[in-house]
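Here the complex is missing one protein chain, while the rest keep their positions.
Moving on to chain A:
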Amino acid sequence: MLFPQLYVPGQQNLYFNKIVFVNCVLHGIYSSLILFFIPYGAMYNSMRSDGKAIADYQSFALVAQTCLLIVVSAQIGLDTAYWTVVNQFFIWGSLSVYFAITFTMYSDGMYLMLTPSFPFVGTARNTLSQPNVWLAIFLSIILCVLPVVGYRFLKTQLKPTPSDKIKEAKKRPPPPSPKRRLRRTSTRRSGYAFSHQHGFGALIMSGRNMRPKSPFATTGTFSPNTTGISVA
């Protein structure tokens, strides 16, 4: 309850209402158009660097789906506010598993084992080795991700939400407190001031930060009795 005004947007349904939904739909429409028309424009009447075909149905599908996967991973990365090891593993792992599965499915071995099910043999190798294709993919990623970044940045500048303000405040170092008197015996008596941050509770209860001269140092508790406190 350090920042009670963080609860207000939830009560006012600010983050999940019809306008937000319409925004999502428009964003989806825009992304779909980009993800189709950028590969379309890049492959229209185009060829590989050795003159052979690149504008065939299988290569076009592969380019579009690679663009899509990378854009979706980037969008998830943008929405992830708290990057732990688990997040890193799953986001980068998804992308690598996509490429691994694609190359496996389009390999010679799978085709020769189950011919009618894997007709895309050779497409991944032949298409993803073209710089043309990677330039088109890079362009689609930037076109899909940058508007989102720009829009969110604009919102934090012009209409910051309470959580944005708090994040900004936390980033700046707190102003230095005026110098206190040199007597600090009272502040070291117990670790109570730090007990609200997580991780310190156990430390406090162990009594390790208590001064040796305090009357209860031998028992390590607040009470002179040897057994624990029971609060009924």
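FYI, contacts are C-beta pairs under 8 Å (C-beta built on N, C-alpha and C of every residue); 3 or more make two chains touch, one makes a residue touch a chain; residues count from 1.
Simple rule for what comes next: contacts and distances are computed from a predicted model.
One subunit of the complex is not drawn; among "Cell cycle control protein", "CHCH domain-containing protein", "Serine/threonine-protein phosphatase with EF-hands" or "GH16586", its UniProt record names it "Cell cycle control protein". Touching residues on chain A toward the chain that is not drawn are 2-3, 5, 38, 40-61, 81-87, 108, 111-112, 115-116, 119, 121-122, 125-126, 130-132, 135-136, 139, 142-143, 146, 149-150, 152-154, 156-158, 160, 162, 164-169, 171-172, 198-199, 202-203, 205-206, 208, 219-221, 226-232.
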